[in-house]
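All protein chains but one are shown in place.
Letters are used for the chains, namely A and B, taken in the order the chains are written, and counting of residues starts over at 1 for each.
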Amino acid sequence: MSASFLETTISLLVLGAVASYLGGVLFRHRERLISGVIAFLALLGSLISFSLLFRMTGASEKVLLFGVLSWQIDLLGWIVAEVSLVLGTVVALYSIVYMEEDTGTSKFFPLLLLMVLSVIGLAFAYDLFNLYLFFELLSITSFALVAFRKDKWEPVEAGIKFMVMSVTGSAFILLGISLVYAQFGNLDLNYLFTASGGASIWLPITLFLIGFGIKAAMFPLHTWLPDAHPEAPSGISAMLSGIIIQTGLFTMLRIMLSLGASLPWGEILIWFALLTMTAGNIMALTQKQLKRMLAYSSIAQMGYILLGIGMGATYGVASGFTGGVFHIITHAFMKGLAFLCAGALIFRLSSGYLEDMRGAGWRMPVTALTFSVAALSLAGVPPFSGFMSKLLIYQSGIQSGTALGWAGSLVAIFNSVLSLGYYLPAIGVLYSKEKAEKVPAIKEVPWAMTVALVILCLLTIYLGVQPDPVRSWVAQAFSLLKGGF
Amino acid sequence: MNLWPFVFALFALGIFCLLTRRNLIKILIGLELLSKGATLALIWSGILRNSLSYTQSLAVIAIAIEVMVVAVFLALVYAFHEKSSSLDTDDMRRLKG
Partner (left out) sequence: MMIYLTLGFLLFFALLAVFLRDTLLSVLSLATVSALLSIAFYQLNSPVAGAFELSVGAGLITVLAVLTISFLQKRKEKKQPGAALWLALSLALAALVFFLFQALWPQVLADIIPETSWGEVGEILWKVRLFDLLPQILVILAAVLGILALLRKEGESKER
């Protein structure tokens, strides 16, 4: 039963990718519209069929798809994949209008579908090598999408930087897989969980930490992110910041939980978390371009997620894991919203600099209002969703009752205050009395884009006011885990 | 017989190449050396576990993926050359990570 819903989801995404490409190529004059609408419908259909899967997920369960593809579905993976489908659907709707000046959109939308599909694969695959293949799928789609506007200099350069670091990471992961195989003779994560107890496997763990850490933008390995995220088309920035880097972290978490039970990796994560968070926030303070600022803020927010998971792993505090993964959900929607708003402003103003956006809020009320919600939520102001997930993370540090836990929570709270130092000025710029040169001539963006913004804005507010069904699902997902699954 | 030193030597050389060279083709060579090291590691792990057929099939897939990555990288190199008429990463200074 559950297999058939998952099969529908996958087939819709794959067929959607092919149909969207062919549709765009056949009807060249309506390329963007045809391939965009096909992609959007495919995503919507797979979102519906994937949501129906929810009632059947719980503790991990093996499924065989199409008679060949064996996956293991559980609630935690379902949550991550569902977030990526929701975000992907909204981004597809948004991009139909947003990409109006671009050529080659018949390649853009299929790549977006494949990117979403790769996240689903990473959420459910339980064989290390199969995970690696989906990881490569994720990487290749993101290289092509980051460098998609290849007629300009910056996206190509950002794409090359991203690709060099990411491929290096993949090679590390493959080496780690070989080392694991040499030691255990099996790549099944369930098997490894039972077999690895007490074995010294620090080397493969370190390699996985570096390989996935590059994708997850952990502090010393983050240097590709502030280039790649702002230079991608805004819809893709939203996908990358909202779910792709978190997927890297999620995959790492799954492997660590299966393999590294005997290692102090939780503490390492806490230290990396504090560094990542502080570095991201301090660099965000100095940015003059809106999307670059948001990209640095993504690094800072990754710090919070790492901190929650590190607390959970080190001290066994349930609220740490819950907070970390709940922050993945809330961050996906609020950061996605923030990037889409930035894209909407750039769509009208043709400039990404904050000073060119002075007073734009009066001319684009919906965009400015939703951006304010996103920015306040990102800074952790109640009653928005970012506050609820950050609260859980602060709690976990205090509940741990240790010096490091307390210190971690205090640094995190200090960082939230620090981040207000750049979010509030950004909102202030939009609502400033004095208007920038181009501002008086602009109007609100077309309806398809505002609908996308409003959906994400409502999700952000809803999860802040009423966090409970979702938050308790996350808690439940973790209580069901045994090893990585 | 122990081949791990060769694997790590290839990795070290690849990383060295990535960090010190300034030409995109050299960077490609660095990435390739990393991939070759990883493929050798796969085969060697199969010998250690006495299940060569299994790791050979993994290696075959890994090599196929490697080509795809190289092809996308070369497409990016081409796009870069279109913009800058050079292959030198010192021309990559517009963005500051």
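Just so it is clear, a residue touches a chain if its C-beta (ideal position, glycine included) is under 8 Å from a C-beta of that chain, and two chains touch if they have at least 3 such contacts.
This one's a predicted model, so the numbers in the text were calculated from it and none came from an experiment.
Asker: Going by the touch rule given at the top, which residues of subunit A touch the chain that is not shown?
Answerer: Within subunit A, the residues touching the omitted chain are 10, 14, 17-18, 21, 66, 68-71, 101-104, 107-108, 110-111, 114, 117-118, 121, 127, 129-130, 133-134, 136-137, 140-141, 143-144, 147-152, 346-347, 350-351.
Asker: List the subunit B residues touching the unshown chain?
Answerer: 1, 3, 6, 9-10, 13, 16-17, 21, 23, 25-26, 28-30, 32-33, 36, 39-40, 43-44, 46-47, 52-61, 63-72, 74-79, 81-82, 85, 87
Going forward, only the chains that are shown with their structure count from here on.
Asker: With chain centres defined as C-alpha means, what is the inter-centre distance between subunit A and subunit B in Å?
Answerer: 26
Asker: Which residues of subunit B touch subunit A once you look at their complex with the stated criterion?
Answerer: Within the complex, subunit B touches subunit A at residues 7, 11, 14-15, 18, 24, 27, 31, 34-35, 37-39, 41-42, 44-46, 48-49, 51, 55, 58, 61-62, 65, 68-69, 72-73, 76-77, 79-80, 82-84, 89, 92, 94-95, 97.
Asker: Residue numbers of subunit A touching subunit B in their complex, please.
Answerer: 129, 133, 136, 139-140, 143-144, 147, 150, 152-154, 156-161, 163-164, 167-168, 170-171, 174-175, 177-179, 181-182, 185, 223-224, 226-227, 231
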